Every structure is written in structure tokens, then in C-alpha cells.
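Read the structure below first, then the notes.
Just one protein chain is left out here, and the rest sit where they should.
Entry: subunit A
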Amino acid sequence: MSDATTPVLELRNVSKVYTIRQGLFAERKSLRAIDDVSLKVERGGVLGLVGESGCGKSTLAKILLGLETPTTGEVLIDGEPVGAQDRRKLARRIQPIFQDPYSSLNPRKSIADIISLPLRVHGIGDAASQDKAVREILDIVGLPARVMNSYPSQMSGGQRQRVAIARALIMKPEIVICDEPTSALDVSVQSQILNLLGELRREFGLTYLFISHNLAVVEHLATRVAVMYLGRIVEEASVAGLFDHARHPYSQALLESVLTPDPALGVPDTQLGAAYPNPIAPPSGCHFHPRCPKALPQCSSVAPRPLTTADGRIECHLFDEEKAEPATA
């Protein structure tokens, strides 16, 4: 049912609502972590997902991996709804690289066991070839072969992150969900990992969802970018479209915060006065209006509707007029 034009990854109107209770006797409240998100990722593409902490990036990653079920909406891989796919088959197609490797590495297993586990679970190769594969992937992620017999607690944070990356890549998956994969790494290691992810993508036609708070890294690696704010995608565009001509005021503020290594420039003033809002009580109208330097009167009362642009989508009242004249594509 899939063909060359079917997106390898698709979300249709996905929402995730958590019910939480702050304190023992407090009433239950709902927290909309993901709010009506629709996205498509084409085969071999890299969708960068950016936004401040708490906006819902990791929740989206978990939904794609089948670790969380969406409250409403559906996720499709190669055109097939995820719920209908065999979980073991799904695991060979889609693999995660998480932000915090410490909590995801079994402290009682050796590094060699941790990395080769997916191979053993799926019965790929014999002991000798698994050992060889582990050595190769260790070399690729910049770890010496002697760590094979070490345990996670004996490694630095950076080394543990490399183990987590090795474990995901050893399966040569189709889709890799990278949630801040290089955030704990030193820049000299980060660049090796970014080069590696780029190489693997070109060589095997891999598809990535790439979550990072480092916008320069996203610009470097992604083909398309989605900007998230309080669970909603407020702008989605090609890399050139977003990084050269960001349109949403929030996208613009994020880009202004990037500190390029230019000693002639000082620290920018992003004009994002107020703090990130409480997700349990999101601001009325456009969620971004209390921090928006360009807010219009209607922004505090009316939620903007998603508009299709030549290059993607945007949700902002500043662009309402464009709705009358649909973008040429």
C-alpha cells in the first residue's frame, strides 16, 4: 500500500492529553502535551523539531515509537497505522536515540551486551559476527574496544550517550527518532556523530526525526523544520525557508537566540519578556501572545488557524490575509 510518494512517517491530527494531579487532594487537571499535530516526513528526509523544553517534543517522539498512545489522531509508518503493525517489526524499522542515556542503559549489563541486545533479540548473526558488529559500531561512535567489558556506571556521560547511539544504529533501522542525541556530547564528538548520521542517511536512505535545542545543529542536518510551542506546530517549512526567512515571531525569536561564534556581536535581546507559560493553563487565543513582540488585538482572544504556505504551514494572525489568496505551489 506504500509507494514512492507515501510519506515514510505521518501524523494525522495527533493529540496527547495527560491527566495530572498537583498534590494529594487537588482536583485532576488535563495537560494537552500534543495539540492537533499533523506532519509528514518523506523517505530520506530529516525533520528537525525545535522548541523550548516542555513544549512536547519528547512526547511526540514517544508516540512515534509506540511508547505512548495518542489520545486522538493516528500515526502512520509507510502508510500503515502504527497500531496495526507487529511491535517487533516496528522495532526493526524505527529506533530511538534518547536524551538521557543513563536511565535507558541497564546498569547490570556490560556495554557489549547492551549494544548487541537488539541483534540477539532479533537473531541476527552468530556470536562472532555480533562481536564484530559491536566493535565496528564502537569505533564509529568513538569508543575504544576495551569498553566492551565495562558497565554504564564506569563511563562518563558522554561515553554513555555514545553507547546509546551505538545501540540504536547497530540495527540499521529505517527511521531514527533522535531526541537531543548530541546534547551531552563535546563538540568534537558531536561533529563525528552528526557526520555519521549524515553518512548513514545518504548511504541507507534513513529517515530522521531530529529533536535538538541547538538550532545550528538542526539547520545543518535537517531538510525540513517544525517549530513547536505548547504542543502545537506553529510553523513548518524547508530548512532554507525557516532559517533564511522565518515568518512566525516565535521562530524568529528562537533564531535570534542562536549564539554564533562571532566576537564582534554581543548577546542578543530576544524580547521574549515573559517566561514560558504553564501548560495546564495555556494562554487564551494564540498561546504565544503574552510573549509576542508583534501581537495584534485579536491574538489574545482568537486562536489562529493553520495556513498553508508555498513552503509549508504557519499558524499566526499576522498572515491571515494570505488565506484569501492561496499560496502558489
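Heads up, the rule we're going with is that contacts are C-beta pairs under 8 Å (C-beta built on N, C-alpha and C of every residue); 3 or more make two chains touch, one makes a residue touch a chain; residues count from 1.
The rule is short, and it goes like this: contacts and distances are computed from a predicted model.
> Which listed name, "FAD-dependent oxidoreductase", "NAD(P)H dehydrogenase subunit CD", "ABC transporter ATP-binding protein" or "Glutamate synthase [NADPH] large chain", is the one UniProt assigns to the chain that has been left out?
When "FAD-dependent oxidoreductase", "NAD(P)H dehydrogenase subunit CD", "ABC transporter ATP-binding protein" or "Glutamate synthase [NADPH] large chain" are compared with UniProt, the left-out chain turns out to be "ABC transporter ATP-binding protein".
> Would you mind spotting which of A:Val134, A:Leu254, A:Cys299 or A:Cys316 touches the chain that isn't drawn?
Answer from the full complex: A:Leu254 touches the omitted chain.
> Who touches the missing chain here, A:Leu47, A:Met155, A:Ile211 or A:Leu272?
The single option touching the absent chain is A:Leu272.
> Hey, which of A:Leu194, A:Val234 or A:Cys299 is the one touching the hidden chain?
For the chain that is not drawn, the touching residue is A:Leu194.
> Looking at A:Glu219, A:Glu235 or A:Glu315, which residue reaches the missing chain?
A:Glu219
> Tell me where the left-out chain touches subunit A, residue by residue.
So the residues of subunit A touching the missing chain come out as 52-53, 142, 144, 156-158, 186-188, 190-192, 194-195, 198, 213-217, 219-221, 239, 243, 253-254, 256-270, 272, 275-276.
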